[in-house]
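Yeah, one chain of the complex is gone here, protein chain that is, but the others are all in their spots.
Coming up: chain A.
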Amino acid sequence: MNRILSLIKTDLNTTFGFSALEYKFKSKKDRWQIIIFGIAILSLIPSYLLIVNGLSSLYEAYRNIGQKPMFLLNGFLYSQLIVFIFGILYVMSKYYFSNDLSVLVPLPLNPRDIIGSKFISLMVNEYLTSLPIILPFIIIYGTRGKEGILYWLYSLILILFVPVIPLTLASIIVMLFMKYTNIKGEKDLLRIIGYFLLLIAILAFQFKIQSITQNAMIEGEDFFLKMATDSNLLVRKLGLGFPPSMWGALSLSSYSSIIGLLNLILFVGVAIIIFIAMIYLSERLFFDGLIGNLEVSISRGSSKIKATDYNKKIPSFLALGLKEIRLLIRTPVYLLNSIGGVVIVPIIFIISTSMDGGQSLEGLNMLIKGNPHLISIAGVGIITLLGIMNCVGCTTFSREGKSLWIQRTIPIKAKDQIFGRVLSSLLVQFIGVGAVLCTVAYLGYLTIENVFWITILGVLGSIAMAELGMIIDIYRPLLDWDNPQKAMKQNLNVLIAMGIGALYLLGVGFLVYKLLDKVDILFIYGIMGLVFIITSFVLYMPLKKLIERQFQILE
């Protein structure tokens, strides 16, 4: 047992860098960095409050139709679904691609020890995702309904167990996936494609289940009568999509009766059983999927170079951009999060609208018919948002990791650093533009005008976003990582950049909203373009200075 505790402790320590943080807090300069970082996190609060405010209205809406528990179901469903989807991404890199494996595997440990400790560490990490989602639901429900002490006690237990089931399912799926894709040859490519398809399949399945349950629900004749008498009716019908969320919601909505207790036991019991099953399964699956990864690929020396392999001289910024793109494409974690990220958003949109039989499309069509320019404006907004969500700019220096010494000792100007790195982000953005335009075509609104404005303004907006991300990343680069996942998806710079980027976009959106219907649409496009160009220029100056400074003082 001591062994496992020690494993968990070490894993948590390296994942969250407690020892490193303690070391940092002792030095004055770094202390400031932590404080500024805290302020940056605080800047995310306005957007968050806006969402929480919206949730209060949702609570009222459910209360008015006598289906209050539905509110809780939403909380559980969202948090568990997101933990599951993130889980699929995290589990893969944590279990199979982290550098500590080469240390852990030769130690006298069972697969269940390794998986168990990694699972716990991941779970702690997932609380960072699940808590901000589930807490507002539970607090709003509890305070508005003036629920009793037992409600809060149940809540505490449920919150602790929320990530277990989705993360366990993600672990099992990934372990099976890795075992059966552990094929010699083009393993990496196969896995990237397979993984992507897996994610899409899971999402499609989820949306389909929801639409089936929704349709089945309304079909019953005495539906409205039943709804008036049974406040848990909607939860029981809709919760079938993911029963654990239903148990969570029911245990809280009926906490004062035995039904609540039974559902709580069900929620916790199933979580424990499925976790134990996963741990036992890991004994049979883990090493089978892993061994191939630890093989040292031997340089075969078969790929002889030709005279054409010696490139013509190209400008530094271009060489840097090219290097960035190569690394992005060849590192599965980077590829999934950057290009995968910009492609998946439109795909989710298409899946979610096509799986519900076109109901949501009708509403959207009505909205667009009222103002056909909305498509272009929304397209530009999405592309610009993807400019930060693609994670390329806001992790560009972090991704250098221990190789940053190369950038700092070669004679390359800060200007070229910016151009090259923005260029690599834009290349990813062009794929995003393509995906968004495909979505527009799917909706049936593809016109030359839309293509033109979405592309031009979207790219302009993306430049500013890439620069914003780079400012944050060079200010506090995360260089000491052992797993590329840490440089990208577990990098708080992404979160900070997204928060600030979202605020900025809200501002631009508000401006456009105020102007819409008052002035000519061309004028609005002009204003948007101007705002993006000015922002890019305003960000360029401090970014250049910051790169020069940080390249000198980083240790």
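A few notes on this one:
By definition in this document, contacts are C-beta pairs under 8 Å (C-beta built on N, C-alpha and C of every residue); 3 or more make two chains touch, one makes a residue touch a chain; residues count from 1.
The rule we apply is simple: contacts and distances are computed from a predicted model.
Going by its UniProt record, the hidden chain of the complex is named "ABC transporter related" among "ABC transporter related", "Multiple sugar transport system permease protein", "Xanthine dehydrogenase family protein molybdopterin-binding subunit" or "SigB/SigF/SigG family RNA polymerase sigma factor". Among the residues A:39, A:305 or A:448, only A:305 touches the chain that is left out of the figure. In the complete assembly, the contact with the undisplayed chain comes from A:314, out of A:314, A:367, A:503 or A:522. The hidden chain makes contact, of the residues A:105, A:327 or A:361, with A:327.
Residue positions on chain A in contact with the hidden chain: 23, 26-29, 296-301, 303-305, 307, 309-316, 318-320, 322-323, 326-327, 330-331, 401-403, 405-406, 408-413, 551-553, 555, in rising order.
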